[in-house]
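Got a structure for you, written out below as structure tokens; questions coming shortly.
All protein chains but one are shown in place.
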Amino acid sequence: MDKSMMGDIDAMPEEDKMRMSTMIDQLQVRDSLRMYNSLVERCFVDCVDTFRRKSLDKQEESCIRRCAEKFLKHSMRVGMRFAELNQGTATPDT
Amino acid sequence: MDKSMMGDIDAMPEEDKMRMSTMIDQLQVRDSLRMYNSLVERCFVDCVDTFRRKSLDKQEESCIRRCAEKFLKHSMRVGMRFAELNQGTATPDT
Amino acid sequence: MDKSMMGDIDAMPEEDKMRMSTMIDQLQVRDSLRMYNSLVERCFVDCVDTFRRKSLDKQEESCIRRCAEKFLKHSMRVGMRFAELNQGTATPDT
Amino acid sequence: MAANNAQAAAQAAFEKDQMFGMAANEMEYRVDLFNRLTQTCFNKCIEKRYKEAELNMGENSCIDRCVSKYWQVTNLVGQLLGSNRPPM
Amino acid sequence: MAANNAQAAAQAAFEKDQMFGMAANEMEYRVDLFNRLTQTCFNKCIEKRYKEAELNMGENSCIDRCVSKYWQVTNLVGQLLGSNRPPM
Partner (left out) sequence: MAANNAQAAAQAAFEKDQMFGMAANEMEYRVDLFNRLTQTCFNKCIEKRYKEAELNMGENSCIDRCVSKYWQVTNLVGQLLGSNRPPM
């Protein structure tokens, strides 16, 4: 989500701009907290399967690290491709 | 979601009616946008499984069309049955 | 979700306290309605698989009862453990 | 006096906000119930290869019974939770 | 006159709330679309044993095609729903 999606925000009176900007900020915070929760859930589900101890073992911990890192890289790549499609700059079929 | 669910809306002062009606409209818009997103996700998951090309092939496209159409028909039927149960007009066990 | 999570709520002016408390109440109601819906969905998915009749049979009904009861007990236990971790009183690894 | 009026107005506005908040919660609950019911019965009843766009007879009767049973489960769980409000 | 002004102000405030509500809906829709797309393409393209933290070449090209196809499905379903607005 980026602020540029509200194209006409510049034309607003000062107080509305402030309100809109606050609203966008709060939606972004909410969105990133949800993303955090869903990332934790996904990596936990994929990496943790035994419950014989209370603490993560080494293998689980490194699985979690790779999962989170991989998801973030994936998410960034999706964001780039998505932005290209939004702007109509995507390349023809390959 | 239909507006009739707020039974006492007619008894409200004019300005509250307007506010309630706007609230209902906005929840409906939100709901239908979510439905749209979830329909896209469902049909994509069920119909698209190969990623050798950038574009949908004929078979995937017709699967998507049937999936979306079928889901909408299903959703309408569920809505009818649901309304009957809400109004207590459902028929006895068969 | 408990009200104690807003630590400084006591320091607020009276009207803000009231507003905060209403907001928390409404989030709690929303949360418990969602929990109700998700419990129904989960137990239905796990317990009901045949659609030859319009009514639940005895076996399905008792499955639903045990599922719901078990989920609530599970949820309470998770809540207790979660609270301990929040307060740093969890016991060392076992 | 003026202060009293202002306070009463603030109180009234507050109670109105509360009422609208409750109505919004109620509507969200119903939409959430309907959406979960729709998704769940689709998963239980619909053949996923989508050979045709029409619902066939078996799917239609499965949907009707699925909605009916889901409704019963909603009532049953409501009783267990000690809420004596009907789901709607 | 004063009453008229107050009414006009209330009306203006109401319309502004409406506009902000619509903008919030629009933003939530886009975020929801992006999140579903991200989750779905992760499920379709990423090897779940997480042997390494890097995306490999196969995963990268799968992601690009997945995003592209998902976009097409969004447009296609939009057409079927009779909305002639583009997904964005």
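Going in written order, the chains are labelled A, B, C, D and E, and every chain counts its residues from 1.
The rule is short, and it goes like this: a contact is a pair of C-beta atoms (placed from the backbone, for glycine too) under 8 Å apart; a residue touches a chain by one contact, two chains touch by 3 or more.
Just so we're clear, the structure is a prediction, and the values are computed from it rather than from any experiment.
Of the residues in subunit A, those that touch the hidden partner chain are 15, 18-19, 22, 26, 29-30, 33-34, 36-41, 43-45, 47-49, 51-56, 60-61, 64-65, 68-69, 72.
Residues of subunit C that touch the chain left out of view are 1, 5-6, 16, 19-20, 23-24, 27, 31, 34-35, 38, 42, 46-47, 63, 65-67, 69-71, 73-75, 77-79, 81-82, 85-86, 90.
Convention: only the chains that are shown with their structure count from here on.
Averaging C-alpha coordinates per chain places the centre of subunit A 12 Å away from that of subunit E.
If you average the Cα atoms of subunit A and of subunit D, the two centres end up 29 Å apart.
Averaged C-alpha coordinates give centres for subunit D and subunit E that are 24 Å from one another.
Residues of subunit B in contact with at least two other chains: 19, 34, 38, 47, 53-55, 65, 69.
Annotation for subunit E: residues touching 2 or more other chains are 28, 45, 64, 68.
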